[in-house]
Each structure stands twice: as C-alpha cells, then as structure tokens.
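Just one protein chain is left out here, and the rest sit where they should.
== subunit A ==
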C-alpha cells in the first residue's frame, strides 16, 4: 500500500458516485485516517481522487483528538453531489460544518446514561458493604 499524493491520482468517471470517506492509514493497533474523496464503489486503499483531511482518533498528550479538514474542497465536493460516509458526516457535524449527526446525540445520551448507572451502582455498593 503506497501513499498517493493529496491531489490524488485516482481515475474516475464524470458521472460516477463519489464519496467522502475515511481511508485507514495506521498500522496494527494504531489507527489513523485520511479523509478522502473517491469513487463509491472502490476499495479504500485504491488511489483516491483527492485527500481533503486527516483524523487521528487516539487522543494526544494534551488529550485532544486532532482533525484537519480542507473545508474549501469538502464544500466543493458536497456541492458536486458527493456522498458522505456516516463517520465523516458525524465528524463534520461535530466540527460545526454540518448539523450535528443524530448518531452523535445517541452516543452522547448512551454515555450519559451509562455514567449515571455506574454512579448509581457505586452509590449502592458502599451501602451494601456497610
């Protein structure tokens, strides 16, 4: 798997379906994603039409996840009618570029619920032992 330039070397048909999606470029146990534009039917490791960003899902030393977005080109491709994969749509929603994706709200609600349950269980446990 060789790295193609950000301007892309992927060949594509004029009217084929394009998609903005992740392409995994990490190694084992260390994911790192490029946000790329490519033909929908193609495999993620094939040459891309254009790279429009990157996403590092592992928090860095200051506990941040870093995302780079080429907003100009993303807007261009969305205007051209490109599709978006769900993870990318979620990410753009979090970035404030698009409305927040419903799935993000679901995750947030589930996380809060799990935290509340864990807190409740913590509160019950000392009462039992006492």
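In the analysis below, a residue touches a chain if its C-beta (ideal position, glycine included) is under 8 Å from a C-beta of that chain, and two chains touch if they have at least 3 such contacts; residues count from 1.
Methods note: contacts and distances are computed from a predicted model.
Write down which listed name, "Origin recognition complex subunit 5", "28S ribosomal protein S22, mitochondrial", "Glycosyl transferase family 28 C-terminal domain-containing protein" or "tRNA-splicing endonuclease subunit Sen15", is the UniProt protein name of the chain that is not shown.
The correct option from "Origin recognition complex subunit 5", "28S ribosomal protein S22, mitochondrial", "Glycosyl transferase family 28 C-terminal domain-containing protein" or "tRNA-splicing endonuclease subunit Sen15" is "28S ribosomal protein S22, mitochondrial", the UniProt name of the unshown chain.
Which listed residue (A:24, A:45, A:112 or A:125) would be found touching the missing chain in the intact complex?
Only one of A:24, A:45, A:112 or A:125 touches the chain omitted from view, namely A:112.
In the full complex, which residues of subunit A touch the absent chain?
53, 59, 61-73, 91, 94-96, 100, 104-105, 107-109, 111-112, 115
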